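Complex shown without one protein chain; remaining protein chains in place.
Then we have subunit A:
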Amino acid sequence: MENLWYVAGTIFQLWMFVVVFFIMLPAMFGLSLGVTEVYIQVLVKILEWATLRIQRGQQEQPSAPIPLHTGIIERVGGSMEEEMWQLRCSRPEAAGAFCLSDGVYFCKKGLESIVEDQVTQRFSSEELASWNLLTRTNQNFYYISLRLTIIWGLGVFVRYCVLLPFRIALASTGISWLVIGTCVVGFLPESSAKNWLSELVHLTCYRICARGLSATIHYHNKENRPQKGGICVANHTTPIDVVILANDGCYAMVGQTHGGLLGILQKSMVRSCPHVWFERSEMKDRNTVTRRLRHHVAAKTKLPILIFPEGTCVNNTSVMMFKKGSFEIGGTIYPVAIKYDRRFGDAFWNSSKYNMVSYLLRMMTSWAIVVNVWYLPPMTIQDGEDAAQFANRVKSVIAHQGGLLDLAWDGGLKRCKVKDSLKEEQQKMYSNIIVGQNHIRTTKTCSETREDQ
């Protein structure tokens, strides 16, 4: 019995030693021992070898289907007018009148959506070009060779038996130190020393958590990092985005107050530095939310606010509509683009499929999380621009930098239906097309609806 305690005690001491000297101290100073980099390089070599092996295997076995990871539709990107023009074969006498081929346009668009639509595919994980030796992504791949299977088996062993316990221990250490550290700092009086200490505690613990996920983060353009009194907006893929961004700077978080473990975390964090947590009832009152955020931004000494304007997790292939609420607060907007490398692990949280715990377990049993973060130059609202237009401008900048598709669709469509006004918009566009030079009278006067062709 005593031996057991003795062994447990030694293990615990050893663990603390490792954590403090190899992880915490470097984390405090923002350094890295380079272990993760080496690991990633080894992984890349293995995955490249695996890809070649699979391709060779597919050539030898022509009966195995080759997965089509790109879309199966070839779309032409034209406006409604251009496409109808083409359908009518550019016959000038048909211009501006109803033509029987017009119905085909809508049917063709409908068929394209049925086979492959742009919206629902954003709410599930993207398919990989080649298998990355994780069981969970093995959708279309067949048995290729013994060596590959052995490597895969080794991978399973390493990920589940070696990396997973290590990561879980590290993550729990990080979170518990965050709670304790912020509590302790909260007892200090308000001073610059307190702020500095609070930042140190936050940074260190977030870096420990990032190590707990084997996260390799590449920051680009650090000179554009969000400053105090500003608002940082980023595209949203997973709750881990917060950890990723907080590794390089301190932010004031915005969110709902939760119960349980997360609630304890929130309460202790707010003692040491001013995060903005809302009660669930307050979230519905947009004015209260905006007012509190405005207060925060106006005090230029407070930490930059971190907001995800999409409002929901999207699968990192595109950026969906930004809700304009965040852009009405005022202040400078610091856009940030986040792009995950899918070969090492799928970071997207499909909240309808996995709950938080199983999602975190999946994260911890992936190879690693490799992510690129680009800080973009600050933007402010221009004269004559309203919040929605400003939001779109910021969104396209982020999409362009991250190599993501810029969609106008609302991320909320994950859970609710399209508004009728969108359908009416399509009908209106079509009506404008077939109304032309005196062919058909409309409810409005002709001069209002005249359009050039």
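Please note the rule applied: a contact is a pair of C-beta atoms (placed from the backbone, for glycine too) under 8 Å apart; a residue touches a chain by one contact, two chains touch by 3 or more; residues count from 1.
The definition used in the following text is that contacts and distances are computed from a predicted model.
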{"item": "Listed names \"Armadillo repeat-containing protein 8\", \"Checkpoint protein HUS1\", \"EF-hand domain-containing protein\" or \"Protein MAK16 homolog\", with the criterion being the UniProt name of the chain not displayed", "value": "\"EF-hand domain-containing protein\""}
{"item": "Candidates A:Ile11, A:Leu33, A:Leu52 or A:Leu111 - the one touching the absent chain", "value": "A:Leu111"}
{"item": "Of A:Ser79, A:Thr120 or A:Ser396, the one touching the omitted chain in the full complex", "value": "A:Thr120"}
{"item": "Interface with the undisplayed chain - residues on subunit A", "value": "63, 65-68, 72-76, 86-87, 89, 91, 97-98, 100-104, 106-120, 409, 413, 417-418, 422-428, 430-432, 434-435, 439-443"}
